[in-house]
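Here you go, one structure.
A single protein chain has been omitted; all remaining protein chains appear in their positions.
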Amino acid sequence: MTITSNRHAAYSMENVIDKKTRRSYKRQRFSAGWSLFYKNMVGKIGLYLLILFGAMALASYIPPLVDPMYHPMTGVDPLISYASPPSWRHWLGTDNIGRDIFSQLLTGARVAFLVGVSAAFISIVLGTLIGMIAGYGGRIADSLLMRFADMIMVMPSLLVILLLSVLFGQLSIWIIVILIALFRWPAVARVIRSQTLTLKKRPFVDMARVAGASHIRIIFRHILPNVLPMALLYMTFRVTSAIIVEAALAFLGFGDPNTVSWGMMLQWVWKTGHMFQAPYWLLPPGICISLITLSFYMMGRAMEEVLDPRLRKIQKADYAAS
Amino acid sequence: MNLKSLLLRRSIEILVVFGIIMTGLFLLFHAAPGDPISMMVDLTMTPEDVERMVAQLGLDQPIWIQYLYYIKNFFTGNFGTSFHYGRPVIEIISERLPNTILLFTTATILAAMAGVWLGKIIAWYKGKAIDTWTTIFALVCNTLFLPWISLLFIWFFAYWVGWFPLSGMMTPEIWVNPEAGFFAKAVDVLHHMLLPLLTLFIVNTGSYLLIMRSSMLETIKEDYILTARAKGLSEKQVRNRHAAPNALLPVVTSVGLSLAFSVNGGALTETVFSWPGIGRELIFAVSNSDYPLAMASFLFIALVVLVANLIVDILYAYLDPRISY
Partner (left out) sequence: MKVFFLFSDFYRKTIAASFLLALCFVLASCSNGEKDGAILRIGMIEEPRTLNIWLASDANSRKVISLIYQPLYTYDPDTLDLAPWLAQSMPEYDPETISYTVQLRPAKWSDGTEVTAHDVVFTVDLIKDFQVPRYYSQWQFVKKTVAIDEKTVRFYLAEPRAIFLTRTLVNYIVPKSQWAPIAEKAKTMANPLIALMNARVEKPLGSGPYVLAQWREGAFLHLVKNDHFFGSGIEISNRKLGPHADAILFKIYGTADVGVLALKKDTIDFFWWSIQPGYIEDLEKDENTKVYLSDRSALYYMGFNVRKPPFSDPAFRRAANTVIDKNFIIERVLQGYAARMDSIVPSENLFWYEEHLPRYGQGLSRDDRIKKAHRLLSENGYTWETAPVNRSGEVVTPSRILLPDGRPMDDFTILTPPADYDPARATCGVIIQEWLKDLGIPASARPMSFGALLQRIKDRHDFDTFILGYGQLALDPDYLRSFFHSANNRPGGWNMSGYSNPEFDRLADESVQAMDPRIRQELIRKMQQVVMEDVPYIPLYNPAAIEAVGEKRFTGWEQMIDGIGNIWSICRVKSTEADM
């Protein structure tokens, strides 16, 4: 009796320990990864920059509360109706109609995050799904989807989006986001597909299948968790390219006129003829665009080294394409 | 699969893709509101004038007839006549495309060579301060917002310091001077090219450097490098003769693809520098509803990209026998 109960106790103990160690192992792996990431100079700089931009995005809600004249789009300084250099009242000066550049810059951070993260997220979801289906589905689905991916990959995406926005009038920021996402999934799909192909041959997938798991369950339960880190890694690079595409569009005058993005700010400097006369207006948005893409890019590279050195061969061309 | 059948398969694929792009483009332009004639905001242009123009340009015919004409014209090498230039489109493109290719090929090749050279050296110092800082510097260069930095460069180098011309491709004073010979003209074009070249070089070198560095780090781990070292070769020899050549592969791919895509981002660079290339022409044609010109420019750009992709694939298969398709 005692023996049995003991054994039972021991068994349950074991079970508990197993669960605990597993959890702590996970935590350990995470903290190991984190310290590796944090030790990485590049990753550290990227992270700090990102925190800075995040703070800017959050802070963007403050200025309009202080005074309606700090509203980035519609607020104008009642006393200033020309581009003015930095002052106490306007830390980075005003644009030509008297709007505060600092508050525009803060709002720009919000828009950049919004555009970058949502476009990247959509493209990652698409890419991951399509990649998994292609990899898991085999022959016909695979070759059809991958040919389709190839096709989209060779499209000069910036030009196509430009073409669309010229032909169909000024696009709203959400349509731009969706368009960017639609052109950016193929590279992800390719990588996820090849990962899925190797995963498919792993014993645990076979076991799941033998146990009677449906295809959908296998894909989402067993394959997805394993390809997720890779997808996340790709997301950082996608954020970068989405921000650049949006900025380029806006810079050329094809952005959403109702949003204050950094690209729009550059466009305003450019089109109103202040390019070479108002450095306080020209420099900040350009620096911000460059730095935010830099920070995401750095984060991505650092993550890449943490995840798996073998994964380092990121499709460079894809970045070049942006 | 051997090279020949790969080539065949990829070519067929490209033809299909091109066909889809062609049709898509046609439909897109026809679905788009606005036509080139009603674009003219001239009060002297009466509705009757517009009707007459539309009829004579054949824009009032059913869409499928127009589509057939479009396909037929394409295969007979006739891309129509530009609405605004009044000249055959093919003529305009053949003037602009070489300018684009000249600028971007030079920039890409120079940047790739510099990037390879620097990446090769930097990889050898992995973990040292110089490696970290060079990597960061390369990343910074690589993520600079191109049109913005171009404008800053124009202001600084062309205006403030005055080393380069402001924009364009030629100094008219030199070209109209009957005494100026071929050499002077060539020098003039080069002089104009330097600033866009410098900008593209700075931005692109960073990316090649990073690819080369990563690739080198991968290669160094291979057994044959160990063997080479064991043979007692000098570090420099190991690096230059054994590691570098094998690490070049990803760079080659990247060069091919970024050449193709330079026409894509090139539209921005060309606009800022007023470089009379095809990207700038495309943007202009689209925003002015010059359909024949816009469609043909886009098709040419797509064709360049597709062919470059094909070449990269073949090159890749040729260089790396491990790759099979």
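For clarity, chains are labelled A and B in written order, and residue numbers in each chain start from 1.
Simple rule for what comes next: contacts are C-beta pairs under 8 Å (C-beta built on N, C-alpha and C of every residue); 3 or more make two chains touch, one makes a residue touch a chain.
Everything numeric here is computed off the predicted structure, so don't read it as measured data.
Undergrad: Write down which of B:Leu7, B:Ala32 or B:Ile314 is the residue touching the left-out chain.
TA: Looking across B:Leu7, B:Ala32 or B:Ile314, the contact with the absent chain belongs to B:Ala32.
Undergrad: Given that one chain is not shown, which residue among A:Ser60, A:Ser123, A:Thr236 or A:Gln267 touches it?
TA: The single option touching the absent chain is A:Gln267.
Undergrad: With the missing chain put back, which residues of subunit A would touch it? List them for me.
TA: Those residues of subunit A that touch the unshown chain are 73-74, 76, 81-83, 96-98, 165-170, 252-255, 257-258, 267-268, 270-278.
Undergrad: If the hidden chain were put back, which residues of subunit B would touch it?
TA: 32-36, 38-53, 56-58, 81, 84-87, 92, 95-96, 99, 109-110, 113, 116-117, 151, 154-155, 158-159, 162-163, 165-176, 184, 186-188, 190-191, 194, 241, 244-245, 248-249, 252, 271-274, 276, 280, 284, 287, 289, 319
As a convention for this text, only the chains that are shown with their structure count from here on.
Undergrad: Where the CA atoms of subunit A average out and where those of subunit B average out, how many Å apart are those spots?
TA: 25
Undergrad: Would you mind writing out the residues of subunit A in touch with subunit B in their complex?
TA: Subunit A reaches subunit B through residues 41-42, 45, 147, 150-151, 154-159, 162-164, 166-169, 240, 244, 247-248, 251-252, 266, 270, 275-276, 282, 285-286, 289-291, 293-294, 297-298, 301, 309, 312-313, 316-317, 319-322.
Undergrad: Can you tell me which positions in subunit B touch subunit A when the two form their complex?
TA: 13, 17, 20-21, 28-29, 32-34, 132, 135-136, 139-140, 142-149, 151-152, 155, 159, 207, 210-211, 214-215, 217-218, 250, 253-254, 257-258, 260-261, 263-265, 267-268, 271, 279, 282-283, 286-287, 294, 298, 301-302, 305-306, 309
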